[in-house]
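Heads up, one of the protein chains got dropped from this complex, but the rest are sitting where they should.
Coming up: subunit A.
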Amino acid sequence: MIRLENVHKSFGNNHVLRGLTLEVPKGTSMVIIGGSGTGKSVALKCVLGLVTPDSGQILVDGKDATKGDRDAFLARFGMLFQGGALFDSMSVWQNVAFRLLRGSLKRPAAEAREIAIEKLRRVGLKPEVADLFPAELSGGMQKRVGLARAIAAEPEIIFFDEPTTGLDPIMSGVINELIREIVVEMGATAMTITHDMTSVRAIADNVAMLHDGVIKWTGPVAEMDHSGDPYLDQFIHGRAEGPIEAVR
């Protein structure tokens, strides 16, 4: 279980998170929605310790995430970054198998490569892609390689930052299904950021809407359509008019 409690984070005068509280039960899929620039990526990075919150607490399985053995903590996580964040000095399969080629999960290169190719297949990429370099791929392909890397070591907790942005509708469908599968079959806990309402309905057990640095609404995906919350309604119907200002 992941729990964020009253988390604050500012960058200079930019007060991004203003008391964010959110709970993600073990083995469920939480989708975070909200306008761009509202701090969704920052919230995920706080959990991973990539960004240090100014105040507030982050608990993973009841233990303070900032304390204790970082390596053991991070070994449980997989993260897909918004921009892919592939290592451009190494080939696609070496990116995907990064964790399997060094450290505690190290195994023979041939085996790691096989696993990498299998993960690539699961995100809809052919084995030929394995030996290319990230710079030779399109944006959508890079995103999927990032996704393959995030799931390669079969982590218990997976964060997806905009997994379907920049993909065609069919590929989006494949990725949505994959994320759902990972949660259901592997029993992983997932947090996904997305703007794509089709994705939300396909992936989510629970939905949380981030606005003005706090969670404006959270609940099961089935209740999303009749929440009565004007912010959420405006967002899911994509209306320019409403309580959320279009200029931010």
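What we mean here is this: a contact is a pair of C-beta atoms (placed from the backbone, for glycine too) under 8 Å apart; a residue touches a chain by one contact, two chains touch by 3 or more; residues count from 1.
Note that contacts and distances are computed from a predicted model.
Only one of "Cell division topological specificity factor", "Thiolase", "Acetolactate synthase" or "ABC transporter permease" fits the UniProt record of the hidden chain, and that name is "ABC transporter permease".
Which of A:1, A:59 or A:74 touches the hidden chain is settled by the complete complex: it is A:74. Residue in contact with the omitted chain (choice from A:98, A:160 or A:217): A:98.
Touching the chain that is not shown, out of A:45, A:119, A:143 or A:216: A:45 (per the contact rule at the top). Residues 45, 48-50, 71, 74-75, 77-79, 81-83, 85-88, 98-99, 102-104, 149 of subunit A touch the missing chain (whole complex, contact as defined above).
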